[in-house]
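Every protein chain except one is present and positioned as in the full complex.
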Amino acid sequence: MQKILIVDHERCTGCRLCELVCSVKNAGVSNPSRARIHIIKWEMEGFELPMVCPQCEPAPCMAVCPVDALSRDGDLERVVIDYDLCIGCKLCVAACPFGGMGIDTVAKKVIKCELCDGDPTCVDFCQPQALQYVPAGTVNLRKKREAGLKFSELMRRFAGV
Amino acid sequence: MKETKKGKEGLGKVRCLNCFERFEVAPRAEIATCPSCGWEWRISWPNPKLAKIRGPVWEAWEKLQTRGE
Partner (left out) sequence: MALNRKIAYIDLSTGEVETAPIPVMMRKLYLGGRGLDIYLLYNHLEPGVDPLGPENVLLVSAGLLAGTLASASARSHLAAKSPLTGFVGSTNMGGFFAPELRWAGFDHLVIKGKAESPVYLWVHDGEIEIEEASHLWGEDTFETQDLIRQEWGDPEVKVVCIGLAGERLVRFANVRTGLKNSGGRTGIGAVMGSKNLKAVAVRGTMDIEIEYPEEALKYNKEIIDKICSTKFAQIMQRWGTMFIYGATNSTGLIRCRNFQLNQLVGGNIECEHIDEYSIGTEGCFGCSIHCRHKYIIKDGPYAGVYAQGPEYTSQGAFGMEVGCNNFETILAGNYLVNKYGLDTLETGSMIAWAMELYEKGILTDKDTEGLKLEWGNDEAVLEMVERIAKRKGLGDILAEGPLRAIERIGEESRPYCIQVKGMSNLHSDERPTPSLALGIATASRGSDHLRSRPAIDLYHLPEALLKKIYGYPTPYDGPLSSDYTTYEGKPRQVQWHEMCYEAVDCLGICKFHTIFLSPNLLGFDEFSKLIYYNTGLEISPQEVWEIADRAYTLERLFNIREGLGREDDWLVDRYFDEPTPLGLEIARNKVLDREKFKQMIDEYYALHGWDEKGVPRPETLKRLGLDKEPSHML
């Protein structure tokens, strides 16, 4: 079944290990500015949110690419970049509503999460499981189950059920 | 969640701070008595599979403390 990368921000501890392993995996170096994923933090409020390309469908980046360098890979349901076609115009960067399309200033090219070809390194390293790579069909029930667990916990504690 | 054999064995075990013997605590128990030395401990659970000594049962502690003196 098709899998998707889901973000559970409540579990995120803001350690940025995902940024580190992403940049090592994809660029061979430690440099979060070249990573495809970023933890956006509101430090004074204690809120952190992992931001990564959600592989939109239809994808604005694909829609604006003047040379069709972006395409959908049906197997992994992801948007991939063909660097042979890409002319580096960065229209996709401007069009992306999430910042999922970025610029690697060292390699001088646009970059995005391509799900490490089906085995996302960030997910592998995320110990608190703020990042998960799961079959798309299970997402809804997963969330319901988690919410249910919290609910039952509260019921037990406060209502003595 | 995967349960390894080792994980199961260690499930809910704590080490008595008084006699250093390991003993098993019943799931979700909040108080446990060491079978070796009889010391009573309050227990807390960092996660449902892991027990930890929270502190002495203070009333019992005061009784035991004066017993040896």
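For reference, chains read A and B in written order, and residue numbers begin at 1 within each chain.
By our rule, a contact is a pair of C-beta atoms (placed from the backbone, for glycine too) under 8 Å apart; a residue touches a chain by one contact, two chains touch by 3 or more.
What you see is a predicted model; the values in this text were computed from it and never measured.
Participant: What is the set of chain B residues that contact the non-displayed chain in the whole complex?
Facilitator: The list for chain B reads 10, 15, 17-18, 20, 41, 44, 46-47, 50, 52-56, 58, 61-62, 65, 68.
Participant: In the complete complex, the non-displayed chain touches which residues of chain A?
Facilitator: 10, 13-17, 20-21, 24-25, 27-34, 41, 43-46, 48, 105-106, 121, 124-125, 127-128
Following the convention adopted for this analysis, only the chains that are shown with their structure count from here on.
Participant: Round to the nearest whole Å and give the separation of the Cα centres of chain A and chain B.
Facilitator: Centre-to-centre distance between chain A and chain B: 42 Å.
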